[in-house]
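Only one protein chain is missing from this complex, and each of the others stays in its spot.
Each chain carries a letter (A, B, C, D and E) given by its place in the written order, and its residues are counted from 1.
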Amino acid sequence: MTQIRVINPNTARAMTESIGRCARAVAAPATRIVAVNPAMGPASIESHYDEAMAVPGVLAEVADGEADGADGYVIACFGDPGLDAARELARGPVVGIAEAAMHAATLVGRGFSVVTTLSRTAGRAWDLAARYGFRDACRAVHACDIPVLELDAPGSGAREVVTRLCATALERDGSDSVVLGCAGMAGFCAEISAELGAPVIDGVAAATKLVESLVALGLRTGKRNEYAPPIPKPYTGLLADWAPAM
Amino acid sequence: MTQIRVINPNTARAMTESIGRCARAVAAPATRIVAVNPAMGPASIESHYDEAMAVPGVLAEVADGEADGADGYVIACFGDPGLDAARELARGPVVGIAEAAMHAATLVGRGFSVVTTLSRTAGRAWDLAARYGFRDACRAVHACDIPVLELDAPGSGAREVVTRLCATALERDGSDSVVLGCAGMAGFCAEISAELGAPVIDGVAAATKLVESLVALGLRTGKRNEYAPPIPKPYTGLLADWAPAM
Amino acid sequence: MTQIRVINPNTARAMTESIGRCARAVAAPATRIVAVNPAMGPASIESHYDEAMAVPGVLAEVADGEADGADGYVIACFGDPGLDAARELARGPVVGIAEAAMHAATLVGRGFSVVTTLSRTAGRAWDLAARYGFRDACRAVHACDIPVLELDAPGSGAREVVTRLCATALERDGSDSVVLGCAGMAGFCAEISAELGAPVIDGVAAATKLVESLVALGLRTGKRNEYAPPIPKPYTGLLADWAPAM
Amino acid sequence: MTQIRVINPNTARAMTESIGRCARAVAAPATRIVAVNPAMGPASIESHYDEAMAVPGVLAEVADGEADGADGYVIACFGDPGLDAARELARGPVVGIAEAAMHAATLVGRGFSVVTTLSRTAGRAWDLAARYGFRDACRAVHACDIPVLELDAPGSGAREVVTRLCATALERDGSDSVVLGCAGMAGFCAEISAELGAPVIDGVAAATKLVESLVALGLRTGKRNEYAPPIPKPYTGLLADWAPAM
Amino acid sequence: MTQIRVINPNTARAMTESIGRCARAVAAPATRIVAVNPAMGPASIESHYDEAMAVPGVLAEVADGEADGADGYVIACFGDPGLDAARELARGPVVGIAEAAMHAATLVGRGFSVVTTLSRTAGRAWDLAARYGFRDACRAVHACDIPVLELDAPGSGAREVVTRLCATALERDGSDSVVLGCAGMAGFCAEISAELGAPVIDGVAAATKLVESLVALGLRTGKRNEYAPPIPKPYTGLLADWAPAM
Partner (left out) sequence: MTQIRVINPNTARAMTESIGRCARAVAAPATRIVAVNPAMGPASIESHYDEAMAVPGVLAEVADGEADGADGYVIACFGDPGLDAARELARGPVVGIAEAAMHAATLVGRGFSVVTTLSRTAGRAWDLAARYGFRDACRAVHACDIPVLELDAPGSGAREVVTRLCATALERDGSDSVVLGCAGMAGFCAEISAELGAPVIDGVAAATKLVESLVALGLRTGKRNEYAPPIPKPYTGLLADWAPAM
């Protein structure tokens, strides 16, 4: 049995459940998905500030996962918050959903478009595309300007807006696929893909399969240097409990 | 049941069997691996010329796979020969082993080294790294200068040579992992990894899991434009049977 | 007397003749142009698949050229099919027409636009621009969506369509020149250039002059490593005759 | 009077004082340097994990600075932790010391070498160089492998080790200058520079002058989009007080 | 007292005075601005040719500055003419205004737009952005197509045209700031910035502060190699007096 801990970095419980469902929908029978979110931090992540403040909670969840025997981790926010730190902390592989979605997109075509929530998050998406090697493959980042927590509000029409934006993106950018730029859009993926007749990629599902694959391959983060466990040392004050253990 | 056709682009039957074993070793229970090689073409692939001449055979195997209901394909030569053409031809996803190994490497660390057979193939490895977005992540390409078909010759000492080169590469390049640059090295992977205590990546296994993942995710090559099926037209002479069907 | 073998990679004899005329129109008096096309393969090249399947025929023509004492080669299809393999095979220089046209364009201005046939071929043009170092110089790739073999159909109006697209490209992209993205457009070059008052570049002519220049300079492909002659080895089946000679 | 808040992201009070001295040594007479460190978080920053866990403290210091009327901020750790988030939070400019040192280095020469503490931090330095546009200008990152808090230990010989490494770096990399890769090395800067007869750059001093300059120029972070203030929303648990104010 | 020599590379005296005023407006009390222009060369710089022909005059001004004890230099034309040569000649730091403006822009946001005079100068702006590492940060270069010397012609309406173009640029490019692409626009900066509510950057002011900062930091151009003083040797003819002194 492979245990994958899927961490929703915000505190929105309903979103965690939806993320868990999306992960389970694609996981292998022998994979157990543990979908969690931190007990602390931002209700949603829509700025660099939110993202930075979500990281301690994410890392607490990784620490809990290590205690719980998790085989790998998904960080289920499109900014991939805390990814490098989580890789230091975890024995098994850690994959972010932006990372996973972009990897998957480049396996099913040359170029992809990202459809995200708020336009202020586009810079982060470009940063990640560059970091992962996909600056050329990423054709454009489009924002629907719907806040994260309104994506699944009944009657919000969010799915329709996102669908139209995906269609526009494919057309305008000449892309082969669309990457959904928020874990809160995971539930839309199948329908939009069916409607557009083109690959539409949800990072939650993609990351789940990539972590599962890495575990099956026996591949873990290389620990020789940059991603060695954090050096034990004292931490002070509110975050003292986060001090890396000896 | 997911059927993945793992195509060894050369005609070395023993290598096809070894490749099949490596794929099966990591495949999910519900995956059927069909390991094949063309009935035509080069005995091994060690030049641009060999690679180009292997492509018709690879594409014939893809066409057979389509007839046979294959859900996805692995191209099991580190030059990823015919990858773009195969993506046009196949309904399901197609992944090359260089592509897969490099993707996997960037998920378990920042930088990787490639250890390959002949030094003349390094240019192709760099081309592929650049094409896939991993030019910066790829730190160096090292050649052991053992011909492909001698890798598993009894008493060749190939495994030892490759192991030493992997160790040197990790040290010199400051890499987090090593990518094995030939399908003929697939059988060495687990042992070298265990010996070095660092991720060593075999593209055959990695590609098998990536194709499996894409199939599970319902992701196929985007067909809107560049990767649409080849346009039907007449082909002449020796390769007339390869003409794209109407 | 310098002999340049200009290889049209498709089997369209009329196109070969037109290509030969364009090469002869710019060749030096002491240059003999031998314009050929394979006896096998696709009638036209409009996909990665067509391109891959044209390569064995191209390489057969290179082998014939070697037997015939050719001093250099032009590969006269804008995808530059088989270029690396041909460089291994040939003693003299080999230049592709996309390569030649892009080189020439960067000598007469900072940025160029490509005007090509089908939009599905744009990805290949971008790949080549990146491979040759001209990713920044290449401003855009525009498709007229006229199939290759209809370019010279009487009454097709192809020349007018291509001319208008060149004008639009110069305007929109702020380019200094236009590169014609198909050997089938070679015959349009002079007229479009005259009409637009801007450099319009046909790769067939450009490659002919570049090969002539390299021969005059005594420059051949470096053979120390990557482009050494293919290693002799057995090939099986339909392509057995292509086996690299001992 | 310009008030610049120089934030040492770790909790080492002695280091904060040394950083404050280095900033004051170069500040204009009309500049008031307020050197602070968080009341919480890691004692030193030597991993992605430490860095991530230092960010809440850094952002608390920025919030305090806003209340206190700070005109600009220096983030005085070579990983530039929390820089993007701080830019959202602050009205005035925010500059990281890696950022500042690299900018300064490219103004006094073509290429620079970084001399840092632990080799595991080199990846972060490369990330930042790439993010700031200096991937080509950054020639190499060298680690002295002395922990941050031992840099100023009496009798540690750290200054000599760092000096020798700077000399080696200049020689080996053909660089025009050396960037010191840790705020804890700030005190070494003048002496090493004098000894080597080449520009040696301390990011604390450089960032202080850059912030001062931006303030004098009336330049603040652009707030139209990505760097707009964080959207007010509830935060939960331990970090509830960090919730962006309405 | 720090002496900064601000060199207007063209011979337009009125422009030199305006440039001097802009530099003095931001300089520290202890800084003396010496604004000069060559006695020779082009009346304005609007082509590569003008720029090249302005360089001897610029370098004569640097030589005079050296004799006069200048501590640093600003080259106040957006093509940064003669920058590398001036760095060889001067003991103190030399900064170009395109360089300074682009550096400042990347400190107050992710992306910037350039608004320049004639569209024919855009290529040079892109060259400089690439050279300084800001090719990705530079989103677009927009030309108002007003000649340099008409920028301050009474009744020209230039300020309004430039303001509108800045507004359009911010909107269209999603930039965080605008860089003014001509020293002749320096006087517009404060008003445009106030009107648009976004950072608008004048390179003259920015370069003045950067040179002041480098001087305060004790940083001069590295002289170990590329920027060592020019090798003494004879020069002939009209420019004989420019021969590097022994």
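The rule is short, and it goes like this: a contact is a pair of C-beta atoms (placed from the backbone, for glycine too) under 8 Å apart; a residue touches a chain by one contact, two chains touch by 3 or more.
Just so you know, these numbers come straight off a predicted model, no measurement behind them.
Considering E:Glu61, E:Glu88 or E:Glu212, the position touching the chain not shown turns out to be E:Glu88 (whole complex).
Although one chain is hidden here, its contacts on chain C can still be listed: residues 26, 28, 93, 95, 99, 103-104, 106-110, 132-137, 170, 174-177, 190, 193, 197-199, 201, 205-206, 209-210, 212-214, 216-227. The chain not shown here touches chain E at positions 11, 38-44, 46-53, 55-57, 59, 82, 84-85, 87-89, 119-124, 127, 130-131, 147, 225-226, 228, 230-231, 233-240, 242-244.
Convention: only the chains that are shown with their structure count from here on.
The interface of B-C is repeated, with over half of its contact pairs matching by residue number, by A-D among D-E, A-B or A-D. Chain C and chain E, compared by their mean Cα positions, are separated by 44 Å.
Taking the mean of the C-alpha atoms as each chain's centre, chain B and chain E sit 52 Å apart.
Each of residues 110, 119, 122-123, 130, 135-136, 174, 225-227 in chain A touches at least two other chains.
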